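Up next, chain A:
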Amino acid sequence: MTSSVIGHLILKDWRLNRLLISLSIGVGLIALVIAQYAGGAARLLGSVWFFVSLCILGSMLPASAILNERKKQTLAFVMSLPVSSVQYTIAKALSTSAMFLVPWLTLLISALVFIEMRHAIPHGIIPMLLILAMLPLIAFCLISAIALVGESEGWLMAASILCNSSYWFVWYLLARIPSLTANWSGPVAVWNPAALIVLAAEVGSIASIVGVTFFFQSRKRNFI
Partner candidate 1 sequence: MYFQIMEQIKQRIMVGDWAEGQPIPSIRQLAVDLQVSVITVKRAYYELEREGVIVTQHGKGSHVASIPGLGARLREQELEQHLEQAARIAAQLGMPPKRLVERLREAGDRVAEKDKELI
Partner candidate 2 sequence: MNDLAFELSGVSKKYRYFTLEDIHLKLPRGQIMGLIGANGAGKSTTIRVLMGLVHQDSGEVRVLGHRMPAEQVAAKWDIGFASEDMRLYDSMTLDWHMRFMRSIYPNWDASYAQLLLQRFGLRAEQKMKGFSHGQRVKAALLLVLARKPQLLVLDEPTTGLDPVARHEVLRELTGVMAEEGRSILFSSHNTQDVEQISDQITFIDRGRIIDSMDKETYLDRWRRLRLEVPLGIELPPLPGIVGVQRRGRLAVATSNAFVPDLAHAYEHTGVRVQSIESMTLEEIFVANVEHNREEVEA
């Protein structure tokens, strides 16, 4: 019975946010198409736009889905249902993750497919692409976690600003690792240890963010 309540809450969140989801998929796809079919500068612009749309999605979705529940005072309605605060967090985490992952995966897979089918971009870039694409995912997890635990727009804004302004710095750091940049213009994707370690660290950071979130959520004594 309980798992179905969590399921219903997830469906509810999807239903409430479907406009936002479709918009972000649409915008991202347009960016990708431009990046593939235009030349030179347009391609660069398209790539950047592709990445930016991912980042914006990552910040807006948590705000919409998570904080609105508190702001618009519908949290009391949800908590009157047979769910605990931990179950609520699970439902919110799953629904917002799914909402982010669908467009994110769509964009990532489309990018990989385009690279495969259109030989304009070398396969060597694929590991780096993956590493870069993980960054908005980590940012999304972090911002969502802070929205859930911090409960306020102030915290959310601080987290968004921090993440969105850190991308350039992280890119800079990554670009300075020679084994990552060495092969990216080559015809073959090279999975060297450096790339694998970075990817593992990214996945690890997501896992710890999730763990810490649940820890704090379960200890809250004034849920509303």
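Operating definition for what follows: a residue touches a chain if its C-beta (ideal position, glycine included) is under 8 Å from a C-beta of that chain, and two chains touch if they have at least 3 such contacts; residues count from 1.
Per the selection procedure, all candidates are chains of the complex that A comes from, given by their letters.
On a predicted model such as this, the values are computed, not experimentally measured, just so you know.
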Practice task
Please find, within this complex, the candidate from 1 or 2 that touches chain A.
Solution key: 2
Exercise for the section: Would you mind writing out the residues of chain A in touch with candidate 2 in their complex? Expected result: 1-2, 4-5, 8, 12, 15-16, 72-74, 76-77, 79-84, 87, 221-224
